[in-house]
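What you see is the complex with one protein chain gone and the rest in place.
First chain written, first letter: the chains are A, B, C, D and E, and each begins at residue 1.
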Amino acid sequence: MSSVIQQGLMITLIGMGLVFLVIIFLWWLMGLLVKVTTKAEVSVEEPEPAAISETRVPEMAAIEQLRRAAAAAVSVGLTIEARSARRRQVKTQADGGMSPWQSVHRAQQLEQHNRRG
Amino acid sequence: MSSVIQQGLMITLIGMGLVFLVIIFLWWLMGLLVKVTTKAEVSVEEPEPAAISETRVPEMAAIEQLRRAAAAAVSVGLTIEARSARRRQVKTQADGGMSPWQSVHRAQQLEQHNRRG
Amino acid sequence: MSSVIQQGLMITLIGMGLVFLVIIFLWWLMGLLVKVTTKAEVSVEEPEPAAISETRVPEMAAIEQLRRAAAAAVSVGLTIEARSARRRQVKTQADGGMSPWQSVHRAQQLEQHNRRG
Amino acid sequence: MNFSYLLAEIMTGFTSFTWGNAVMILAGVVLIFLAVVKEYEPVLLLPIGFGCIMANIGMSTDAGFMKVIYDAGIKTELFPLLIFVGVGAMIDFSPLLSQPKMVLLGAAGQFGIYGTLLLALLLGFPMNEAASIGVIGAIDGPTAIFVGSRLAPELLAPIAVAAYSYMSLIPIIQPPIMKLMTTRKERMIRMDYSPRPISRLTLVIFPIFVTIVVSLVAPDAAPLIASLMLGNLLRESLVVDRLSKSAQNEMINIATLFLGLAIGATMKAASFLNVQTLMILALGLFAFILDTVAGLLFGKLMSVLSGGKINPLIGASGISAFPMAGRLSAKMAQDEDFENFILMHAMGANTAGQLGSVIAGGLLLALVTGL
Amino acid sequence: MNFSYLLAEIMTGFTSFTWGNAVMILAGVVLIFLAVVKEYEPVLLLPIGFGCIMANIGMSTDAGFMKVIYDAGIKTELFPLLIFVGVGAMIDFSPLLSQPKMVLLGAAGQFGIYGTLLLALLLGFPMNEAASIGVIGAIDGPTAIFVGSRLAPELLAPIAVAAYSYMSLIPIIQPPIMKLMTTRKERMIRMDYSPRPISRLTLVIFPIFVTIVVSLVAPDAAPLIASLMLGNLLRESLVVDRLSKSAQNEMINIATLFLGLAIGATMKAASFLNVQTLMILALGLFAFILDTVAGLLFGKLMSVLSGGKINPLIGASGISAFPMAGRLSAKMAQDEDFENFILMHAMGANTAGQLGSVIAGGLLLALVTGL
Partner (left out) sequence: MNFSYLLAEIMTGFTSFTWGNAVMILAGVVLIFLAVVKEYEPVLLLPIGFGCIMANIGMSTDAGFMKVIYDAGIKTELFPLLIFVGVGAMIDFSPLLSQPKMVLLGAAGQFGIYGTLLLALLLGFPMNEAASIGVIGAIDGPTAIFVGSRLAPELLAPIAVAAYSYMSLIPIIQPPIMKLMTTRKERMIRMDYSPRPISRLTLVIFPIFVTIVVSLVAPDAAPLIASLMLGNLLRESLVVDRLSKSAQNEMINIATLFLGLAIGATMKAASFLNVQTLMILALGLFAFILDTVAGLLFGKLMSVLSGGKINPLIGASGISAFPMAGRLSAKMAQDEDFENFILMHAMGANTAGQLGSVIAGGLLLALVTGL
């Protein structure tokens, strides 16, 4: 095996190894971050807790409900209409590269802006 | 006549001659293009013919009607009001550098965008 | 006192002196400008006097009234509601860096634009 | 510490001020006045006017931030090209495509270029300068700047100022010529508008074809035509609305603002206030008139050849000056007869003039460079 | 006055035209066709296609205004970074933060980089070129351009074209591999989505942390990750909506338009039409396939380890290609079972892939430079 191929294999080994190492570190960091910031919000009573601790649970629940509602609608036979409605919905999300969470977030942001403004 | 003026006349002759040549070539090309693409659309059944073969005839007819309606309105004595209305309309077109066709096109575009989105 | 401090005092003297001189000149200039342009508009009958001589008095009066109305509202005991309403209003102005005059001006501008367009 | 030296430093603004500067500031104020009160192309005249004032109170393109802007946008030719991308995104070629013969009017409206070139030669200008002055007759700002900055950069200021100022004065320059050269009967000719349907496919292929053809025929005009057609393709493709809107808004706005400022900032009294400038301004006016006359004559010829079915007024739209000239011709016809609606034909001729100007500018550049 | 010389000058457009130019113009037209009719990533394919046409009718990045744009935006690396600021402002990391283990899929989707690097070495490319070709497997335009322009600028054109073209062809490339490598039962696995709540504080701290960590670990990727995370911070801070919107709109639009044009304008027949380019295009496709396969295999592994609670399709989203790959995985699952809604998980994997690509690109740059 030529030396350059050996180099290549070496780089592959180190490169992919480091990628996984960094990613695993990020995994740990993300878990830690979520845990710490969530705890911080529960324990510390900050001056403006509403503004900062605003979590996304309710919205997520809402969307989950929406999803379930759509599913139920389908199951009772409104398949085609619901499907097209859903598709439109999914398409809309897709177009702007926005998840439902993002759009909820946006709405929140707008609302907050209004509240502030 | 000095040599530089001779040069100038030469350039004028060649320059204007070439401009007319190129423009006449564009004339022919535009005719050909319109003919070929229109034919292509009629003969070939494409997957999304609606999207591509969407021609502008109906809108043009619509605007022609609008024009005639305005004319009729004027003829029965509503001259001044209609005139001002028309003027506003013409002004609006003028302001954005948009012909009625353009604005129709825009509307179409928007609609299509909505359809896609 | 060291020479550099002397220089500094010199610069301070000349600098602040000149700033006041220029500002006083601007004061005079502004007075003159307002006087001349207002007179010009009164004396000269220009082709489009409406467009140019459009002053801001009425709006200012309107806002003054609004202010007084709010004051009255407060005095009859609606303090808290009015206060929050007023605060919202003040906040709105502040956010965009816009005085009520500015926003009126904007509205005017828009209106004028519509009139023109 | 030298107090008198300090005073001199503080007074530089006044000591370097000349009568010429005062005259040019007045010129700048007039341009702003035309922009604000008369609303002649304010988007350009206002920045040019303000730039002219700046140039004469120490902020010319010789140094400082106006030099930065000039070097970044005019020397590199980026500003005219960015403006053309935006203009292209605003042009609808379907009126032209549905009546292709209108394209001929776009050739006729270029005679002013060469007429002015010849007159400038007669007045003693060397060939490169004469050609630069002639290109005012293209009646198209970006083309004039593009060609002018290549052939005679030292004349760019008066050329650009003439091009943009007269363009904004078209509603004053053209009507008397139109009235003089056409009869009332001619102006009242109504034109039927029953165009061939233009498909989206045509509108998408057209800018690509034009780019290739014109770039091969007139390589010097390639950047101009490519920018214009790129903008048009963004528009007609219907799939990149974001890019098309950006080109028509932020991009063209900012490029126009800085182009105007930079052009204005070249109008320093020391280099602008001279007989040559006056001659160029006079020659520029001549170019506008000659273009209009040639366009109208060609319009009359087409009117006769078509058996009176063509209103010769649309010939005056072939000079370019998109979209002012197109609107003006339509307005002139309507002033005679309120029912006469020739806007579509005029816009066809006007877009043809836009193409013709770019082609003529590119060929002129090639010919003069090739001498 | 030499008439034949003048004629030659006028004919330069034609005399310098080659068959290669015609072929490349056709390639440009095909790219525009894919953009306009098939609507594959038109925002990029259309400018690249038009730039390709321009390059072959005299407007390549060798000289003129395309060189100005290339030097200003590609050589300085500004365009990819500006685009990343905009992309960052569009990314929502909350799906990823609420299910952190998904981040592993972003590592798996980088095998294609090294597999392709090895294959390129076997085919005789030197290390720097092989690594540049491998980075097509990052499946992320800005990363490919950033790394490619540092390691092998002479190959930037085919690398960028491959990266962007295949990215737009993902809906064609991935599905057959997905169907081949997963059973129907696997594709029908439903995933529960009951994420941990993500607070605003977390979302604000996350981009700052990631910037610091990745910049320390892979300093060569620092500009990329910093741009991406800056955009994300603008978004999540909620206090600079104006900046966030500008980044997501005007800035990314204009940077994308000119990036596409400049990339396209490097595709001159003389330097592009050769066997090497064909090999790079083939290697690029290989990289895409390998990435997808690795991602799916890792997805299957995670599926097994989780006791069948993970749908392996989301592995294919880990390749980056944000947000197309995420959407596609969700669509494939829904095609099997309309009730199966795994979009959130797929987007989590997809944003992880975006991070993974930048990290892998930076590490590759460091390793190859460090040899």
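FYI, contacts are C-beta pairs under 8 Å (C-beta built on N, C-alpha and C of every residue); 3 or more make two chains touch, one makes a residue touch a chain.
Note that the structure is predicted; figures quoted are calculated from it, not measured.
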Option from D:A27, D:L46 or D:V293 whose C-beta touches the chain left out: D:L46
Residue of D:V23, D:I57, D:M188 or D:L285 touching the missing chain in the full complex: D:I57
Those residues of subunit C which, in the complete complex, touch the missing chain: 4-5, 7-9, 11-12, 14-16, 18-20, 22-27, 29-31, 33-34, 37-38, 40-41, 51-57, 60, 64, 67, 71, 74, 83, 86, 90, 93-94, 97-99, 101-102, 105, 109, 112-113
Those residues of subunit D which, in the complete complex, touch the missing chain: 1, 5-6, 8-10, 12-14, 17, 25, 29, 32, 35-36, 39, 42-43, 46-47, 50, 53-54, 57-59, 64-65, 68-69, 249-250, 253-254, 256-257, 261
Missing-partner contacts on subunit E, residue numbers: 76-78, 81, 204, 208, 211-212, 215-219, 222-223, 226, 230, 233-234, 237-240, 242-243, 246-247, 250-251, 363, 366-367, 369-371
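The rule we apply is simple: only the chains that are shown with their structure count from here on.
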Gap in Å, rounded to a whole number, between the CA centres of subunit E and subunit B: 39
Centre-to-centre distance between subunit E and subunit A (centres being mean Cα positions), rounded to whole Å: 21
Residue numbers of subunit A (touch at least two other chains): none
Junction residues of subunit D - those touching two or more other chains: 217-218, 238, 363, 367, 371
